[in-house]
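One protein chain is absent from this view; the other protein chains keep their places.
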Amino acid sequence: LIPVSEETANFHVSCEVNDALRAGKPLVALESTIITHGMPWPGNLEMARGVEALIREEGAVPATIVVIDGRLHIGLGDDDLAALAQTKDALKLSRADLAYAIAEGRTGSTTVAATMIAAEMAGIRVFATGGIGGVHRGAEESFDISADIDELARTPVLVVSAGAKALLDIPKTLEALETRGVPVVTCASETFPAFWSRDSGLPSPLTLPDAPAIARFQATRERLGIEGGMLVANPVDAADEIPRSEMEAHIAAALDTAKRQGIARKEVTPFLLSEIYRLSDGRSLATNIALVRSNARLAARIAVALAA
Amino acid sequence: LIPVSEETANFHVSCEVNDALRAGKPLVALESTIITHGMPWPGNLEMARGVEALIREEGAVPATIVVIDGRLHIGLGDDDLAALAQTKDALKLSRADLAYAIAEGRTGSTTVAATMIAAEMAGIRVFATGGIGGVHRGAEESFDISADIDELARTPVLVVSAGAKALLDIPKTLEALETRGVPVVTCASETFPAFWSRDSGLPSPLTLPDAPAIARFQATRERLGIEGGMLVANPVDAADEIPRSEMEAHIAAALDTAKRQGIARKEVTPFLLSEIYRLSDGRSLATNIALVRSNARLAARIAVALAA
Partner (left out) sequence: LIPVSEETANFHVSCEVNDALRAGKPLVALESTIITHGMPWPGNLEMARGVEALIREEGAVPATIVVIDGRLHIGLGDDDLAALAQTKDALKLSRADLAYAIAEGRTGSTTVAATMIAAEMAGIRVFATGGIGGVHRGAEESFDISADIDELARTPVLVVSAGAKALLDIPKTLEALETRGVPVVTCASETFPAFWSRDSGLPSPLTLPDAPAIARFQATRERLGIEGGMLVANPVDAADEIPRSEMEAHIAAALDTAKRQGIARKEVTPFLLSEIYRLSDGRSLATNIALVRSNARLAARIAVALAA
């Protein structure tokens, strides 16, 4: 792996992140797909700034990860963040194409899998996101399963999320995580969340009450030398959630519309999200922002506990 | 990894196992789920003691693996074994939650995946069990696949079993093992066994005649640096087997009853096993004990051949 101190044409660690790494201070990695693909400008920039501020408030250092013109950045200054928030046509990078964007001098934002890889490279142990990718509805026929699950099985980074994206098949996603040996811990709840909703209707494989307990579990895994990452599920606050019954109705309606209109391939997910935004009168986006902020806060607390 | 010599609050290697490891003597790891969840007291204790005695008879040292009050034990004295056999509410630990039990100070028995991890940590190359987990019947819809298959693909421990548990979908389990690159060797038979039955009706991917040949194969894999474990299938003795036609009828009847009674989730497997016990007039348990003993003996012989 590239040593953090090595500045190259392809690899840049911000001063703030570099100082934190050298001092053994807590860090939280952040993905950039949510900025370039997940929310419209200028709300995306406001969200990104807010999340970084929250992490600092909790005593940790944020490290937003992105590839700009073929250079992998670990930590982004505010100017770069503002520019990124207005970038069009950024690639969406996963394990398979992170190095492709670097080799070709392209700009690309990182999904969960690529952010985990970059975080591990830099020595960052905790990462906050919205929701992970997983097993798609209909995967028993399509075999469409995100690379995020395998990444969790192999790369030793703790990922704080509101569970899996609710467009996915959540029962099958939990099965795939179990098959791959990935710990799934819900914070302070016996049930696994469903992104916008606090409760997916499924029991969580594991439950721990708070950040220190989660940090103890992770530290034990590291000490035992057990490979791979951990998924921490953090149900959105009750005040911000949209209950599952309501969301499932929106998702079903959106899937139905997509089918009737013949939406296919890469257009499906953006189409579904915009339909759900419309059907929920914009509440889906507000909840998304709330859950990302809540995940950043929990991730920072876990990072602080791990560094203690 | 934790060096074997290091005694910590979380990790304990028995004197007998420690001496054997230092002296390069043959060892056989044993799982503990069969003791806490697989058989009722006091038969479970009798079985466990019998299996340890058999392994010693063959010139190897048994190492039962279990987490007691947050401490991972490699090798258990007879007092601890007797206490474990009467423990209620032990967790069933796999790759995902082995460190959870340790971090939380809980007691848990180890499944195949967790036992493999602990065996590798301690430097034990051979492990005897009843049957591995695999692809569940109906997995084409449920995606329910045990973490044991992935563990065999990644962790360099040789697992001696009577094949996969017969409640599983055995053809799909063999396919999943092939996909993951796991060698499946049946000892002295051209057909893969089905736990209680000598013959699953499926050809074994590989066949070797005896323990020395299996040890040579394993030693060659280690010398070539090929990652991952190996599944050795050991058909139960003909005198002890229940033929597949009979068992398949019991399994089908038990599945049918479970469906009619609405048994779900974690209750399914214990329910099916108790139904099969009833339908077979207790012979399923007798065969289970016989096959575990037979596997322990073969595992010890392989360990002796590997240490030679």
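Which chain is which? They are A and B, in the order written, and residues in each are numbered from 1.
Simple rule for what comes next: a contact is a pair of C-beta atoms (placed from the backbone, for glycine too) under 8 Å apart; a residue touches a chain by one contact, two chains touch by 3 or more.
As the structure is a computational prediction, the values presented were derived from the model and not from experiment.
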Option touching the unshown chain, where B:100, B:127, B:217 or B:277 are the choices: B:217
Among B:78, B:178, B:210 or B:237, the residue in touch with the chain that has been omitted: B:178
Among B:13, B:29, B:117 or B:135, the residue in touch with the chain that has been omitted: B:135
Options A:64, A:109, A:129 or A:146, residue touching the unrepresented chain: A:146
Where the missing chain touches chain A, by residue: 1-2, 10, 72, 94-100, 102-104, 113, 117, 121, 140-147, 149-151, 154
Touching residues on chain B - with respect to the absent chain: 135, 139-140, 153, 171-172, 175-185, 205-206, 208, 213, 216-217, 219-221, 223-227
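One rule holds in what follows: only the chains that are shown with their structure count from here on.
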Computed distance of Cα centres, chain B from chain A, in Å: 36
